[in-house]
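Yeah, one chain of the complex is gone here, protein chain that is, but the others are all in their spots.
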Amino acid sequence: MSFTAIAVDIILNSLVLGGVLLIVAIGLNIIYGLSRVMNLAHGSLYALGAYAGFTLVASGLNYFAALLVAPLLIAVVGLIIERVIIVPVRKRSIVYTLILTYGLMFFLDGLIKYFWGNEPRFIELPQFMRQTLPIAGTHYPVFRLVTLLTTAVAMIGLMLFLGKTKLGIILRAASSIPEMVSCMGINMTFVHAGAFALGCVLAGIAGVISGPLYTIDPIMGHEMLISSFVVIVIGGLGSLRGAVLAAFLIGLVQTLAEFFVTDLAMVIVYMMMALILAFMPRGLLGEGRFE
Amino acid sequence: MTTILSTKSLHKHFGGVLAVNDVNAEFKARQLRSIIGPNGAGKTTFINVITGKLPASSGAVVFQEQDVTNRPAHVLVRLGICRTFQITSIFMGLSVFENVRIAAQTEIGGSLRVFSAREGLKNVNTKTWEILHRLELKDKADVPSNNLAHGDQRLLEVAMALAGDPKILFLDEPTAGMSPAETEHIAQLIKGLTDTIAVVLVEHDMDVVMRISDEITVLDQGRIIAEGSPRTIQDNELVKEAYLGHG
Amino acid sequence: MSEMVTKRRSTHPMKIVALLIVVTCLTLFPFVVTNRFYISLVNEMLIYGLLAMSLDVLLGYTGLLSFMHNAYLGLGAYVVGLFLIHVAPSSLWLALLAGVVVTSVIALPVGWVQVRTGGLAFALLTLAFGMMFYTIVWKWYSLTGGDDGLMGVPHPDIQVLGITLGSSGNPTTMYLLSLCIVFICFLLTWRIIHSPFGAVLEAIRENEERASFVGINVRRYKLYGWMYACMLAGVSGGLFILYRGYIGPTTMSAFAGAGVLMMVLVGGMGSLWGPIVGAGIFIFMQDYISTMTEHWELFVGLVVIMLVLFLPRGFIGLGDYLTRFRKE
Partner (left out) sequence: MKKAFLTTILCVIAGAFLMVPNQAIAKDPVKIGVIVPLSGIVAQGGEEMKMGIQMAAEEKGTLLGRPIELIVEDTQVKPPVAVSKAEKLVFKDGCKALIGVFSSGVGLAIAKNIDRLNVPFLTTHVMTTKFYGLNPLVFRSGQLANDQTAVGNVKGILATPDLKDRTYYVLVHDYAWGHDAGQRFVDLAKKNGIKIANEDFDKAPIKTKDWSSYISKIKASGADGVYIALITNVIPVFAKQAYDFGIQKYARIVSGAAPGPVELEAGGEACVGIFGASDWCWDVDNPISDKWESDFWKKFKTIPSDAACHSYVGAMNLFNGIEKAGSTDPQEIADALRGISFNGPYGEVRISAKDNCMRNSAVLTETKLAPPNPYDAKIYMKVLHTFPAEELGPPAKWN
């Protein structure tokens, strides 16, 4: 295999990994930025999204339809969670929210185990996505390319939503100057719930696309949660552009590390995080606005 | 009178918005200077930059001929630049005595004595009682500070700032939300502080400002538009315009 | 954070009496119940009690959340175990010292990075760094035995001033050693928490901004608090490996970290003894319930949620509540 072919493989792999990381992390970051809740159960919602996708596809739904429906289901679950257990602690110290959502994470994992059991699950893909596509001397799976495309579409959609729609503009305004928004008569309850639902939609999308990418198992969310922390801490808490930068940086570093040193791949990622934070405590693009 | 603290062409911007624009101010020892201006004039931002809550974008803060720009807050406090906040900031879960005691302990020292009882630091206790006495909070020493009335909480914050032995004290709207009687009490107290230290007052209550200030600085859109005695400020056309123009 | 505070400050004589009674009962326990399984179980409660107490120094007194404090128990345990295997199989005190020193040396740069980033990022970073240690321990097969764990750690004799008190392999002797060290650590921590230093930590917990505006170097004191908590965790790790004789990376996993957090929550933050009681309850429940249900995670999650929503001050909160209830 030629050098270019290997390089193309590595670059595509790191883009796919970075893309999934980005969607999960940016959902987490939006919830935090807009409603000041650090949701540690976000990884479990992502897992739930994957299981929802699995069940929908297994019951005969088209993969792309599942990609639309499952995130909405997760959004509903997220709204229920937000209304029922997050609202009561919103006024308390953030430590309580952290602990509460940490408990929620284990609860959701337990629930997943209870309903779907322990065995790994796979989302069946339509036949055309099971092919490989020759690119620069390598054969790359079509569905991985579709995954990349989905990531891009989701991100562009998110940008348009936040930048162009009235709803998105309100949400963004609320994140920078909450006092002003409540002066303008916008209901903060709506902003908080909206942010949570939006984050959950993203978690759901990530869940469905990583179904065929990896395996679906009850603890798939744990690793993803930690990785998305690394992303948003490196990128800067609450900074969306920072998250994009950090996600692809980590995707690349992790893929390279797995290819060349294999054994200590994750350790290298953590070390990189520690180094970046030692010199930039607020992350790459963090302004410390949300501190 | 000697200048104790001055700013040299101080700037602070948030993104594209200039909140503090080329401010050169001087604060003199044993003088009460008020900073006034319409809402959003950059008063709080200005003292946030001086006291180390926010980093300056450019310019310098000079304290006793020493450049202290962008030093961390705790260093400035140890040098003698203390402050209170617009929104009461005290240790809510602790008693009134403990609130002031910690401030005094930090100033006097002994924070690293891990094997002695905290009640055992004699100098700290003496100083704490002295300040509580001076601010008439002595009777409430054992009350948890979250149970205090709003006025007393504001007063407690002043007490904590005083425990740091300030050379210059910044008070951000100390009378906000107080009854007329409480306002009068705290106004007298502030006036009395200038016997020994410099006080900088950010205040909306014009009555108080005009009555107790030695000098007044008027900020509008991050710039100083007027400076001088209460009388000259009252007659200044620019000031009237600034207040009326912005409502 | 004011909800976390216990206002009791004075040392009531009854408290000292109660403490003495508890310690006496614990001392007599292995002579009354001779089944080695139960002696080991209570020993584990004591060790995790020490760990939970050290987390309480961070969470309940400094207001810092560490999701994976168990990582430092694990580090301490691995260091002591490796020291006993490779360096000196018979020097128990030297091994414990090495455990504490190495744990501190590792915790220092981690803490330094963590305190620079502020409160929320601090909590997230404890998780990320915890996972890093977990990954390293789990990957460094040649040193730690990876997933297979560190097995066959020798059981040195316990010697004080040249007198041999017994082997650490004997459950009863080891139990008494743990009890003794946990008790000393408890007294030491109690002293430190009530010192001027403890007052600074409390101030940081109550209002970080105000703390820096009365002249406290917040980052530095957070780091001191962190270091002390990690040292105690190192001690608990040393005891853990001595009593178990083996350790695996599971002890350092995120799930185990949630367990430690839950011990503190169950017992109640900001009281030192509450978390120790919490550890006892937690380990008892774990032993009891995990044999009955495989859905242990569901249970842990539910209890944590319930505690935060309805009983934020844990076991002590319940005690206070009942006292008030009776008065009414």
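Chains here go by letter, A, B and C, matching the order in which they are written, and residues are numbered from 1 within each.
Rule of thumb we're sticking to: a contact is a pair of C-beta atoms (placed from the backbone, for glycine too) under 8 Å apart; a residue touches a chain by one contact, two chains touch by 3 or more.
Values in this document were obtained by computation on a predicted structure and should not be read as measured data.
Engineer: Touched by the hidden chain, which of the shown chains?
Structural biologist: A, C
Engineer: Of A:I6, A:V87 or A:A136, which residue touches the hidden chain?
Structural biologist: The single option touching the absent chain is A:I6.
Engineer: Which candidate, C:C25, C:L108, C:L165 or C:M306, sits in contact with the chain we can't see?
Structural biologist: Residue touching the absent chain, from the options given: C:M306.
Engineer: Of the residues C:L84, C:V115 or C:I247, which one touches the chain left out of the display?
Structural biologist: Answering carefully, the residue with contact to the hidden chain is C:I247.
Engineer: Take the complete complex as the reference. Which residues in subunit C touch the chain that isn't displayed?
Structural biologist: Here the touching residues of subunit C are 35-38, 40, 138-139, 141, 146-149, 151-152, 244-251, 285, 287-292, 294, 306, 310-311, 318, 321, 325.
Engineer: For review purposes, identify every residue of subunit A that touches the missing chain, sorted by number.
Structural biologist: Counting over the whole complex, subunit A touches the hidden chain at residues 1, 5-6, 9-10, 13, 16-17, 113, 118-122, 124, 130, 132, 138-141, 143-144, 212-215, 217, 220, 223, 255, 258-259, 262-263, 265.
One rule holds for everything that comes next: only the chains that are shown with their structure count from here on.
Engineer: If we define chain centres by averaging CA atoms, which chain lands farthest from subunit A? Would you check?
Structural biologist: Result for max centroid distance from subunit A is chain B.
Engineer: With centres defined as the mean C-alpha position, give me the subunit A-subunit C separation in Å.
Structural biologist: 33
Engineer: Would you kindly tell me how far, in whole Å, the mean C-alpha position of subunit C lies from that of subunit B?
Structural biologist: Distance between chain centres, rounded to whole Å: 42 Å.
Engineer: Just the number, please: Cα centre separation of subunit A and subunit B in whole Å.
Structural biologist: 44
Engineer: Within the complex, which stretch of subunit A touches subunit C?
Structural biologist: Contacts found on subunit A: 38, 85, 88-89, 92-96, 98-100, 102-111, 113-114, 222, 226, 229-230, 232-233, 237, 263-264, 266-267, 270-271, 273-274, 277-278, 281-282, 288, 291.
Engineer: So in the complex, the part of subunit C that touches subunit A is made up of which residues?
Structural biologist: 1, 3-4, 59, 63, 65, 67, 109-110, 112-113, 116-121, 123-125, 127-129, 131-132, 135-136, 139, 254-255, 258, 261-262, 265, 295-305, 307-309, 312
Engineer: Touching residues of subunit C toward subunit B in the complex: what are they?
Structural biologist: Residues 1-2, 4-5, 7, 191-192, 194-200, 202-203, 205-207, 209-218, 221.
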